[in-house]
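One chain of protein is taken out of this complex; the other chains stay put.
Let's look at chain A:
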Amino acid sequence: MAEIVLDKVTKRYPDGALAVQEVNLEIADGEFIILVGPSGCGKSTTLNMIAGLEDITDGELRIGGQRVNEKAPKDRDIAMVFQSYALYPHMTVKENMAFPLRLAKVDNATVEKKVKEAAEILDLTQHLDRKPSNLSGGQRQRVAMGRAIVRNPKAFLMDEPLSNLDAKLRVQMRTSVSRLQKQLGTTTVYVTHDQTEAMTLGDRVVVMRGGVVQQIGAPQFLYDQPANLFVAGFIGSPAMNFVPATLENGSLRSILGDVTLTDRVRQLVEGADAPREVIMGIRPEHFEDAALVEAAALSSGGKFTHQVDVLESMGSDKYAYFNLTGEQAASAELQELAADAGSDDVPGDGISLVTRLSSASGAVEGASSEIWFDADKVQLFDPSNGRNLTYTER
């Protein structure tokens, strides 16, 4: 058990490429922290530096108050779960899990006891004598976890441990990873590119982009108060909608109509010294079918009428998709997000808008609907640098 401190940790490869740039992060003892970002953002490199599998070019890494930059992985007393599980194929499940203990020269009785305990926690007792090749994906994943937990390390590092499982099993394992971490109370650093895992698992989430930390915070805080366009677009599924807009005397003009800023938003925008041209961001759940909104709220929000392109009914809610004609919001961050999601090659002009309406909505595919959105929940971003103009450290 220990806290992990990254103090301006930097990774520069011999060819000059900067993989990770001055990451500052204090991970408290017992905390579950998630490193998330699109591929190539430096999250795995950061994890490997904590593990000791990659050298730290600059900065300091402290585990339990001790500088460990120069220590070999084996002397750091941390365990790692790999994306591919990396089980030793020539050893049985039992031998795999006992391997770290054998290396640590633990006596036989203790090894037996600890492996048995770990196997019980992970429900692997009946598979102990099998080889990894005879196990299913989920079982292999659990063996990899078992190998990590047997020796009570100071910390767990997990490199996309669930990404090789199929969707249903992934959700199951996600809950068991979370439960296991709470049960053991071991500091855990978890790398993923899946924002759902990031939102559901972590005490705190670190969003990275191009080797630079974008924002660190609790999942809900990142969702409510993204520091910039990148975080706003990355966290949340379906993603936040982005529309170009113009600020004019306290009102916001966009393709979704004119809307008067609420006092809260106006104060923030004035304090942030906002430019005239901005990018407006609204989450899908902040839209509603205008027919279902109370009159008082109706007048304070924005309204637009447009034909529903696609309507998906989830039972509990309805997702209405609109395709509005107009220029898409343009910024480097949004382009990168689109490229990461693979949606940059999906054909289609104009602005696509995702709205989540209540199931009582009478919206019909192909017909026009009047849609309301909550003006107080609007987030505004500076297109030049992606900064959130409505950000508050609430």
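Just so it is clear, a contact is a pair of C-beta atoms (placed from the backbone, for glycine too) under 8 Å apart; a residue touches a chain by one contact, two chains touch by 3 or more; residues count from 1.
Just so we're on the same page, contacts and distances are computed from a predicted model.
For the chain that does not appear here, its UniProt entry gives the protein name "Carbohydrate ABC transporter membrane protein 2, CUT1 family", which is one of "DinB family protein", "ABC transmembrane type-2 domain-containing protein", "Alpha/beta fold hydrolase" or "Carbohydrate ABC transporter membrane protein 2, CUT1 family".
Screening A:135, A:173 or A:245 against the full complex identifies A:135 as the residue touching the chain left out.
Set against the missing chain, the residues A:57, A:164 or A:352 yield one that touches it, A:164. Set against the missing chain, the residues A:27, A:56, A:79 or A:145 yield one that touches it, A:79.
Listed for chain A, the residues touching the missing chain in the whole complex are 51-53, 72-74, 78-80, 82, 84-90, 99-100, 103-104, 131-135, 137, 140, 147, 151, 157, 164.
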